[in-house]
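Just one protein chain is left out here, and the rest sit where they should.
Chain lettering (A and B) follows the sequence in which the chains are written, and residue indices restart at 1 in each chain.
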Amino acid sequence: MTQTLIALAALLVSASAALGLRSRARAASRLGAAGSPAALAICVVALIRVLSSGHAVALRVSWAEPFGELTLGIDALSSFFLLIILSLSVVTALYGVGYLERSSQSSVSWFFFNLLVASMIVVVIARHVLVFLLAWETMALTSFFLVAHHHGQRSVRRASWIYLIASHLGSFFLLPMFFLLAPAGGSLAFSDLGHALAPWAASSCFVLAVIGFGCKAGLMPLHVWLPEAHPAAPSHVSALMSGVMIKMGVYGLLRVAMLLGEPPLWWGWLLLALGAISALLGVLFALAQHDLKRLLAYHSVENVGIIVLGIGVGFTGLSSGAPHVAVLGFTGALLHVLNHAVFKGLLFLGAGSVLRATHTAEIDELGGLMRRMPVTGSTFLVGCLSICGLPPFNGFVSEFLIYWAMIAGVLSLTAATAVPLGATVAVLASVGGLALACFAKAFGIVFLGLPRRTTPQSVVENGPSMTAPMVLLAAACLALGLSGPLLAPAVATVVADLHAPIDAASIHATTRVLSRVTLIAAAFMALVAAMALVRHRLLCRRESRAAPTWDCGYVAPSATMQYTASSFAQPIVDLYGSLLRTRKRLDAPEIHFPEAAHLETETPDLSREGIYEPLFEAIGVALRRMLVLQHGQLHIYVLAVVLTLIALLLWQVGWNS
Amino acid sequence: MMDGVVDRLMVLLILSDVALLGMSRLGAVIGLAALQGALLGGLALSASGETSRAVLLAAVGLSVRGLLFPWLLRRTARRAGVQRDLEPFVGYALSLLIGIVMLGASMALGARLPLGRAGVSNLVVPAALFTMFTGVFLIVARRKALTQCVGYLVLENGIYGFGAASVGEIPLLVELGALLDLFVAVLVMGVAVYRITAEFDHMDTQRLDALRG
Partner (left out) sequence: MTTALLDFLTALALAPLLPGVIARVKALFAGRQGPPLLQAYFDLCKLLRKSGVYSTATTWIFRAGPIVACASVVAALALTPAAGRTALISFPADFVLLAYLLACGRFFTVLAALDTGSSFEGMGASREVHYAALGEPALLLGLLALARQTGTMSLPSLLGRASPLAPEAALVGAALFIVLLCENARIPFDDPNTHLELTMIHEAMVLDHGGVDLALIHYGSWLKLWLWSALLAGVLMPVALKTIVTPVPLVGVTGVLAVALGIGVVESCIARLRLLRVPHLLATALALAAVAFILGVR
């Protein structure tokens, strides 16, 4: 506990140092980036100890605020999230040093970066409603300032406003939730919340939590801010936000669910439905995008959907008396939180590297970057493989556990539960196939082939401050992918915290299966290496020729004739056209001889256009009617105040009598 | 063993529904509706035992549902010159997905409804429900009047199966009355379709809204 507080202090010191050294940018960015590594170094041992033993530690300080004392605590769930927060913030901070090199406002950015990390830490260790909400709001505000880093651009300002409003709408649902949870007139410490809650109150709390936290996590109808904020933010900030900050929503959901006790069956259904919708629509909208970072943002929606599917299976298992299903589902969901932090962090850093070298994130303008930026390309490929859940990388381990949980549920539960679970298996399989299509497009078009527009010769690989973090994360993807048998027991204490009855036997069974998965994955890698060696042996004495790509006899192929991202995704986008509502503008040549032609597609967000814009429009119209009250006549305002006071007085008198 | 046979018949009925949802060729759609008639004849036989009355009813049902209606419909299709229901309101792949959801729903409903006599396969009620849903879906989601007519037939098939599951022996008069009703409906529809085509050169029901006042 003490170590974590010292780490927090280190972050705050680093933040203020960065702000204080505004005039000396280099020193400011060095000091600003040093905060996270220091914090990780200070508390990593203590956190691992909590995670492995499962013994929670707590701190209570009496505090002169109205609702009792300040309570903090670290249990297995907290330390699991803390480790992820700190590790990813270290990597992104390191990357940020290089990324913000030329920025004039890097010291402000580092100030908010460290505050963001600190506020996320406090969110996770808070055990008191007030502390939690304060940290939650600080997290939203600091990340708002980070998103608005390039505030000179109109689109960035717009995106950061959307983000701020969405965050506050989410928080708006958290307040009544805590209000329902708190005992009447009692303390607001988490340990006193949710006792003897009526079933309707517990269920309302749960729904409010799903909306409030789902907004932060980016669940499907509530995700509107993600595809706006991620492309606007600097890439290391997108990496941190997408890798860690949206997981705070998942954390909050789990924390509140722990307080609510035994879940009824329909909670699981709700989560399964939301998860399935987020996963499927997230990946479909990702397919239709042409902006690399926006595409990645939609994949965050998809992956949060997968995580929520895992949690949903866990709840379903808990409430229908199949504890082994619950254990598998929760384990898979938690590991996917970890894995997604690693590979999505890696992908956003890679996208940032591309953006910085080429000054565009428009996929259709890029191409052939693998030759110019080999490190970015290779590590981005690892990220793609991981996010598609392909063995031997880390995405597979967690997705496999979620699949296994679903299949085990289908086998052991009654028909009414098994059929929807089977449907989620089909959804997850479609999502896997579509994600593969999407990343084949993202990687294939950006890094392979030839440059589609004449890019300047100056495109070169970024410096080691930016490549080293990517290499580190890529190595982590592979290492985590091969260490499934170690990971599942490592999160066992967290799963136990979630009321899932986990015992040594079930840990052992999971470990045994995962070790076989690892065996196959390792054999697969060995096989690839062996075949590469044999191929090399066969070819090393023969002379191979280089020639232009064979284009089926066409004599003058040019780079503009390559398949583009839009053409690659077109069949799938068309198939799901009724969902995606892609807008096309086509100026086709009307005579037989080729002329200048033009095709433009845009896939706006369904829920933004279909739900939020009409909603806010309607609210705006309604509020405009209130303008009659704002007429500028001061004496009438005073009259209104007096009348209100008199009315309140009368009401109070009438109430008491 | 009897139950096994009924089970298989019902699986075939469900499959024919799925095929109906995914097919665009009118000839095949009509053929599938006829096949359903045959399957239901089999169901009636195996459900009520092979009394001479049951055999007679099955034979009448089979010849009307399996031979007469398809013949009428085919003739109309040939005269009207339609072969496929292209561009339906709901696409064929999506229809299949909706069909799966309907099947799941009818299974859930069938398990809850206190219908179905003891001794009859527990698949009959869900299959009949699914057939009814399919019929309604075809009427709603297809464009051509003829496909909608087939949807009506399929709906009736479902109702018949439902009856066979819940009461077993349907009174002769009711059964014959229903068949006669259907016969008139199909005949009128056929004539109407033929006339419409002759008059307007198409039989797209969507354009009927031009007739409103």
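Note that a contact is a pair of C-beta atoms (placed from the backbone, for glycine too) under 8 Å apart; a residue touches a chain by one contact, two chains touch by 3 or more.
Computed from a prediction, not measured in an experiment: that's the story for all the values here.
A.B. asks: Determine which one of A:I48, A:A479 or A:M561 touches the chain that has been left out.
C.D. replies: Going through A:I48, A:A479 or A:M561 one by one, A:M561 is the residue touching the chain not shown.
A.B. asks: Of A:L11, A:A46, A:L197 or A:L385, which one is in contact with the hidden chain?
C.D. replies: Residue touching the chain left out of view: A:L385.
A.B. asks: Taking the full complex into account, find the residue in B:V6, B:L103 or B:V154 that is in contact with the omitted chain.
C.D. replies: Hidden-chain contact among the options goes to B:L103.
A.B. asks: So which of B:L123, B:C149 or B:L182 would be touching the chain we can't see?
C.D. replies: Among B:L123, B:C149 or B:L182, only B:L123 touches the chain that is not shown.
A.B. asks: Residue-wise, where is chain A in contact with the chain that is not depicted?
C.D. replies: That gives, for chain A, the contact residues 367-368, 370-371, 377, 381, 384-385, 388-391, 396, 399-400, 403-404, 407-408, 410-411, 415, 418-419, 422, 425-427, 429-430, 432-434, 436-437, 439-441, 443-445, 448-450, 512-513, 516-517, 519-520, 523-524, 527-528, 531-532, 535, 538-539, 542-552, 557, 559, 561-563, 567-572, 575.
A.B. asks: Could you list which residues of chain B touch the chain missing from the display?
C.D. replies: 7-8, 11, 14-15, 18, 22, 92-93, 96-97, 99-100, 103-104, 107, 111, 122-123, 126
The rule is simple: only the chains that are shown with their structure count from here on.
A.B. asks: Would you kindly tell me how far, in whole Å, the mean C-alpha position of chain B lies from that of chain A?
C.D. replies: 49
A.B. asks: Can you list the residues on chain B that touch chain A in the complex?
C.D. replies: 91, 93-94, 104, 107-108, 111
A.B. asks: Could you list, by residue number, the parts of chain A that touch chain B in their complex?
C.D. replies: 415-416, 419, 423, 575, 578
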